[in-house]
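A single protein chain has been omitted; all remaining protein chains appear in their positions.
Entry: chain A
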Amino acid sequence: MADTGVQRTRRVFRRPPGSRRVPLSPPQVLAILALLAFAAILAFMTVGARGSWDFILPFRGTKIWAMVVVGYAIALSTVLFQTITANRILTPSIMGFDALYALIQTIIVFMFGGFAFATLDPQLRFVIEVAAMVFFSTLLFRWLFSGAPRSLHLLVLVGIVFGVFFRSLSGLMQRLINPNDFAILQDALFASFNTVDPTLLLVATLAVAGVSIAALRMLPTLDVLTLGREQAINLGVDHKRTVTAILMMVSILVSVSTALVGPVTFFGLLVANLAYLLIRSHKHALIVPAAALISVICLVGGQVVLERVFGYNSALSIIIEFVGGLVFLVILLRGNVR
């Protein structure tokens, strides 16, 4: 083909001969990520295993299950959200979900005390939290989408305002409760994969699976949405309805993952941007699995490091926020994010 000459000269021009490398094709990247994810899971299951496998396998298996479900939910929700908002910096957390989660927990502790919070039936608490978050998001979207067509920016703005509002409210209540209650609350507000209830896990998995099936059927439409609202309409996508449906899916995913292990929403930004960086394609059929695999690698690998290197002396979200922050800064400084 005539264009290969142009391509080759460009590549040589842009990369000094010594550092020249051929970019991996998306299937190759996916294969490597899958291997890494498998290695991370294997390491998690076997490193430092002493005692009976009858105990270790179910015990660690449950944790792995939680990490895979949560990691996948965060990856999918972030990619979906960034597709419909046509940007790569905002995440669902901008809509105020993590803040709402914190507020709901704070209110429970504030009203019933730390003891009641710690002893409340986890299933009941989970249902309340998911219901509250989905309710909040539905309310927000229905109100926003009955208005002018281009309201996604408004949505984001409203999310910021709600976030600040919820955070301030939580902050106020956290200052009013006694130090013991506050300690219990703060412990709950950090993501932890050590305290996941297996019964919650099944419900969460079903919800995430349901959303995934819906997303799978929308894959080509998602690709079209990358072109922006006007081109999507031009190509025959019912934009308003599609975006509303996807926002609902995102809100379910974020609710489930946040209620399961606490707010780790910054993590989504990290894995989504790494996926865009590695995959170099607009196809969601490639980006979503890549983001999910990166997510699993980071969570499971991070947990191994946390448990074996730091000896449980830290919370996973702290490591994630630290690494994520660094990577995000690098991406920003390199100017790859528009």
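By definition in this document, a residue touches a chain if its C-beta (ideal position, glycine included) is under 8 Å from a C-beta of that chain, and two chains touch if they have at least 3 such contacts; residues count from 1.
Going forward, contacts and distances are computed from a predicted model.
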Among "Circadian clock protein KaiB", "NADH-quinone oxidoreductase subunit D", "Putative membrane protein" or "Iron ABC transporter ATP-binding protein", find the name that the UniProt record gives to the complex chain excluded from display. "Iron ABC transporter ATP-binding protein"
Which of these touches the unseen chain: A:63, A:88 or A:125? A:88
Touch as defined at the start, partner being the missing chain; which of A:183, A:206 or A:235 qualifies? A:235
Residue of A:57, A:176, A:219 or A:309 in touch with the missing chain, whole complex considered: A:219
Hey, which chain A residues sit against the chain that's not shown? 2-3, 6-7, 10, 82, 86-88, 149, 219-221, 223-224, 226-228, 230-231, 233-239, 276, 280-282, 338
